[in-house]
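The complex appears here without one of its protein chains, the remainder shown in place.
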Amino acid sequence: MLSLTWRHFRKHKLALVGMTILGLLVFGTIVIPWVTHYDPGKTSILNKYLSPSLDNLMGTDGLGRDMLIRSMDGGRISLLIGLLAMLLAITMGTAVGSAAGFYGGMIDNLLMRFADMMLTMPTLFVAILLTQLLRAGVIPFLSAGIAPIVLVVALTSWMGVARLVRASFLSLKEKEFVEAARMSGASNFRIIIRHILPNALSPIIVAATLRVGAAIITESGLSYLGFGVQPPTPTWGNMLKNAQAELDYAPWTAIFPGLLIFLTVIAVNYIGDGLRDALDPRHVD
Amino acid sequence: MTRYIIRRLLQAIPLLFIISIIVFALIQVAPNNPIAALQNNPNITPQDLLRLEQEYGINDPLPLKYWKWVSQTVQGNWGDSFVTHRPVLTEIGERLPNTLYLSGIAFFLALLIAIPIGMISAIKQYSIFDHIVTTIAFMGQSIPIFWFGLVLIIVFAVNMQNPFAGTPLFPHPAPLPLFPGGGMTWLGEYPPEPLVDRIWHLVLPVTMLAVFQLAQHVRYMRAGMLDVLQMDYVRTARAKGLKERAVILGHVFKNAAIPLVTVIALEVPSLFNGALFTETIFSWPGMGRLFFNSADRGDYTVLMGILMISAFLIIFFNLIADIAYAFLDPRIHYD
Partner (left out) sequence: MSKRLFLLVVLVLVLLAVACAAPTAAPATSSSAASSQPASSSSVAPASSSAAPTAAPAAGPKKGGTVTMVAWQEPEHLNAELGTQTVLSHVFEFFGEGLAQTNDKGAWIPRLATEIPSTANGGVSADGKTITWKLRKNVKWHDGNDFTCADLQFTLQVIRTPNNGALDTSAFADLDALDCPDPNTAVLKFKNFYGAWIRLFNGVGVIFPKNAGKPEEMKTWAYNRKPVGTGPFKVTEFVTADHITLERNPSYWQDGKPYLDKVIVRIVPSSEVAMQLMKNSEADIMWNNTEADLPALEKMTNVALFSAPQSGGERLILNSTVPTDPSDNKTPHPILGDVKVRQAIAYGIDKKTIIDKLLYGKALPGSSELNVDPYNCTDIKAYPFDAAKAKALLDDAGWKAGADGIRVKNGVRLRLKYQTTTGNKLREDSQVLIVENMKAIGVEFFIENQPSSLLLGGWAANSPRKKGNYDILMYTTNAGIDPHTHMFNYFDSKSIPSPDFQGGVNYSRWNDPQTDQLVEKAGSIPDWPQRKDLYCQAAARVVDGATHIYLYQRYNLQSFNNRVQGWLATPWGGPAWNAADLWVK
C-alpha cells in the first residue's frame, strides 16, 4: 500500500515541490547553525541593522546577529514546536476519538461532550489564559521553554482529530475483519490498535500534516502577542514580535521570518493535499 | 425535531456551568490581578497595597470567589469591572458594536466574493481562472494573518501617499497616507466626510480579516460544487434540456452550499469575539482588545462575561448549523 500511495503522491507535482521546500528548510535549520558554529549569545553590536547584502543575505538584527543564521536557528525551534504539538494533538485526538468511536454509548457521549466543550471555548482566548496559567509555574516543568506552548497548541487543537478518528472508527468497527479478530479472541485494546487503527490511518496522516502548518501559525501568533516562547530562545514567531517596532528602518527583520513561516505552511499544506489525494482516491480535486 | 432542539438547549445549561467553572479556575490561578500594576508605583505605600488587596478580594479562596460570581450572574447582575468600576455589560456593550461593524463587514464581503468565485472556479475547472483562484486561495489559508496585516501597513500606510490629499474628498493637506494606519475615524483637523472617513478606515482591516475567510470559503464552495456537479441528478437535469444556468442555480448551488452553510453558521460566534490580531494592529476598539487587556489585568468579571457569552453563542450556533443541515439536506434527520 505504501508504494501505491507513493506513486499517487509522486503524480502530485505541487506536493513534491512542497516536500522539496520543507526538506530544504529542515535541512537548513539543522545544518546551517551547526556548520557556522552559531552562538546565539554572541553579539556583534557594531553590525546592527545592516540591510541585506552579500555578507548577510538577510541582514542583521539589533544586536548585529546575522538574520539568515538566526532565522534558521529559530526555524529549528518553530518546526520542532510544530512537530511536537502536532504529535501531541494527534495522540490525544486519536486516543479520545478511537475510544469514543469504538465503545460508543456512554463513553462516546461523555468523550464527545468533553470535546464539544473544549470547542465551545474561543481558542485564542483560552490559549492566552492557559499560557498565563502555565507561566505562573503551576506545573513546575511546564513553565518555561517550549513545553508550555506545545501543550497549549495541542490542547486547543486535538478536538478536530478526535472527531475525524471517531467517524472512521464508527464505520470501520462494523467491518468483517473486526468481527473476525473478535472471534479469534483478541482483546478490545488489541483490536483497536492492531486492526482498526491501521485502516483509519489515512485521514489521521492527512490531518497530522495539515496540523503542523496550523501549529506553526498558532505558535507565531501567540508569540507575536507575547504569549509564546520567551527570548533568548528564538522562534519565527517571537522574531516577528520584536521586529514590529523596527518596521520603518529595518523591515527585513520582520519580512524574512514571516516569509519563512509562509513558505513552510504552504509547503506543508501542499504535502497534505498530495497525501490526501494519494491516500483517498475518491477525493475529488 | 422539536424534541431534539429542546434536548440540545437543555443540555446546554449544565454545559455552560461546567465551562464557567473551568474557565474561572483558569483565570484565577494566573497571578494577574487588578492592582498588580500598583506594586511598582513609588507613591503607593505597602500598607495601602495590603488594604487594597483586601478591598478587592484578591486573596479570597477560589470557591468563595466563584460562588460570589455565579450567584450574582445567575440573577442577572454580571458584576462590575474591577478596573473601570463600570458594569461588565456596559464595557462589552461599548465595544461590541465596533467589533460587529468590522467583523460583520469582513464576513459579508468575504461571502459575497467567495461564492461567485468558488462557483465559477468549479464550473470552469482546470482553466487558468481556476488555477489562479485555487493557488491564491491556498496561499490565503497559509499566510500568517498578523504578518499580512503588518505588510499591509508597511505598504499602504507607511510607504504610499494619498493622491487626493487637499481635495474636497480628503481636506487634510499632504502628506496624507494612502490608507490610515489605524483607528475607526480621523480624529485630527480636516477630517474627511463621515462616510468617506469610515470606509477609508475600513479598507485595510477588512482586507486583513477577510483574506483567510475568503480563501476558506472559496475552497469550500468550489469543493462543494465539484462534488455536486458530478452527481447523477445534475446529468439528469441537463439531459432534460434545462439551461445550464437553471441547472446551476436551481439544482447544483443549493446542494453545494450545504457544507458552506454549516461552516458559516459555525463562524458567526467569532464575529462576537472580534479579531484580536486585527484590532491590535489597527487600533480598533473592540472585543478582542477588551479581552486581552482584561486578561492582562486579571479583571475576571469582564473575562467571565465575554467567555460566557461566547460559549453560549457557540453552543447556539452549533445547534443552528445542525438544524440548517437537516433542513437543507432531507436525507438527514434527528429525533
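Points worth noting:
Lettered A and B in written order, each chain numbered from 1.
Assume a residue touches a chain if its C-beta (ideal position, glycine included) is under 8 Å from a C-beta of that chain, and two chains touch if they have at least 3 such contacts.
Bear in mind the structure is a predicted one, so any value in this text is a computation, not a measurement.
The shown chains contacted by the absent chain are A, B, with contact judged over the whole complex.
If you put the hidden chain back, the residue from A:L63, A:L83 or A:A167 that touches it is A:L63. Of the candidate positions B:I132, B:L169 or B:L249, contact with the hidden chain is made by B:I132. By the touch rule set out above, chain A reaches the unshown chain at residues 12-14, 17, 41-43, 45, 48-49, 51-52, 59, 62-63, 132, 135-137, 144, 226, 230-232, 241-242, 244-245, 247-252, 255-256, 259, 262-263. Looking at chain B, the residues touching the absent chain are 30-33, 35-53, 55, 58-59, 80, 83-86, 91, 94-95, 98, 128, 131-132, 134-136, 139, 153-154, 157-161, 175-177, 180-184, 187-189, 279-281, 283, 285-286, 289-290, 293, 296, 298.
Assume only the chains that are shown with their structure count from here on.
Note: centroid distance chain A to chain B, computed from Cα atoms, is 23 Å. Of all residues in chain A, those touching chain B in their complex are 113, 116-117, 119-122, 124-126, 128-130, 132-133, 135-136, 138, 213, 217, 220-221, 224-225, 240, 244, 247-248, 251, 254-255, 258, 261-262, 265-266, 269-270, 284-285. Residues of chain B touching chain A in their complex: 15, 18-19, 22-23, 26-27, 29-32, 138-139, 141-147, 150-151, 153-154, 158, 223, 226-227, 230, 269-270, 273, 276-277, 280, 291-292, 295, 303, 306-307, 310-311, 314-315, 318.
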